[in-house]
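Can you read through this structure? Questions will come right after.
Missing here is one protein chain; the remaining ones are kept as they sit in the complex.
Here the chain labels run A, B and C in written order, and each chain numbers its own residues starting at 1.
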C-alpha cells in the first residue's frame, strides 16, 4: 500500500525562532518523525502549505482538496492545525473522493518542543489510514472519528464525538 | 470500545540505573506515554511481568496467554521485547482466542531515552487494535503483520513480511 | 557558600500554552533543572517576577536591585531574558552592592522545549558565581563578561565583548 502524507502546517510543525522569540514555520518535521518511529512504509511526503490552521481559508481548503484529488494514492494522511481541522475534513468530504481513505491529524504541542503528542498521533493516523474504509476521518487522542461526528472541545483541547 | 494494555517489559520500558551504569526495569512508562499522547481511550493497563524478551520462556508465554484469555476486553495491546515478539504472538495464536484482536508492539530504543520509537509504536498499536478483525498481529515500523507472516530481521532491527 | 537564585522570567522559563497556542509563563523550571544537573549546592530560589525582558522597566529593575540588596547571600545568580539583560546588569552595578558577586544568565530557547541552552548556562552561571570577585557579570555562551564590557548581538543572539 502506497500512502501520501500531505503537510499543511499546524502546531505539529511549529518551531521556536530564538532570535525573535516567536513561533514560526520552517520545514516539516514529518521526515524525522518517521525516522524516529522507524517507519518502513511506502510513502510520499508533500508539503501543500505551512500555515496556522486559524489562517486556513477557502482557497487553502480548495488547494488541499485538489491535491488529494490529484494524488495517485488511495490512502492519504493530512497533517493540519487542530483549530479548524474539522472544517477541512468537511471540505474533503464534500469533494466526494469516494475511493480514498483520508485521515487528518495534528498535535497540541509542536514536535520540536520535545514533549509532543505529535509522534503518537502520526503513528495513529498512519495506522488508521491503512485499514479504514474509504472516507474522511480525524485521528486524535488515539481515536478516529468520521468527519461529521467530531468536534474539538476548545476548553480541553480534546476531540470529542458529537452528541447523537 | 474498551482496550487492555498488557505490559511485559522489553526495551520499551528499560531505564538507566545511574548508580550501577546498567539498564534495568522499574515501572512501565505506558501511563506517561498515554498522557503525552493525550490519549482519551477507555483502557486498562496491566503489568504481567517486566522482563527482557530474551528471558521470555514458556511459563512467561503461558502467563501472557492466560491473562489475555481472562481479559474481559476484546481488544488487547501487548507490549513486548522485539527479540521474541514473534514467538509470543505464535503462542497467543495457538491459544485460539478467536473473538479477540491482540496486537503486540515494542520499541527498539527505551522510551526513557528520549529518542525512542516507542510513542509512535504505541499510537500505531492502539489504532490497529481498534479496527482490525479478531486475530493476533504485530505492529512495528508503522505496519501491521499477521503473527505468522512476519519476522524480525536481526541485522537491521526491522520487522519484515515472510517470503510467500 | 550559600547562593541565591533570583528568578525574573525570560525565555529560560517560557512554556507553550497548548490551548491558546502561545508562549506564556507559569512557574520557574530552575528547581527541576537543578535536580537534572544533580546540583548539591546550598541555595535558595526566589521568584521576583515572571516576565519577558522586553517588558522589564525601571520599576522591575528597582525591584531586582532591592532584592539583591536585601539578600543575605554574597553570591547571587539572576535569571533574566536576554534582550535587556545588559541594562539590568547596569542597574545592579549602579546600586553599588560592592560585597556581592552577581551573575546574570538566561537562555535563547525555553528549557521546556528540550533543546535549550538553559541547562548549560545555569551550570555556567552557578560556577562563575562561586569563584568570581564581587561585581556584576553576565554569563552566556560559556563565557563571563563584566556588566560594562558586553552587548547582545541581536543578529546572531550571541553575547559579545564591547570593542575597547
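Some points to look at:
Please note the rule applied: contacts are C-beta pairs under 8 Å (C-beta built on N, C-alpha and C of every residue); 3 or more make two chains touch, one makes a residue touch a chain.
As the structure is a prediction and not an experimental result, all values here were calculated from the model.
Considering the whole complex, the hidden chain is in touch with B, C. What subunit C contributes to its contact with the hidden chain is residues 33-34, 36-41, 108, 114-117, 119-128, 130-132, 139-144, 157-159. The chain not displayed touches subunit B at residues 11, 16, 18-19, 21, 23, 52, 83, 108-110, 112-115, 154-155, 157.
FYI, only the chains that are shown with their structure count from here on.
One finds 26 Å separating the Cα centroids of subunit A and subunit B.
Residue numbers of subunit A whose C-beta contacts span two or more other chains: 108, 114-115, 157.
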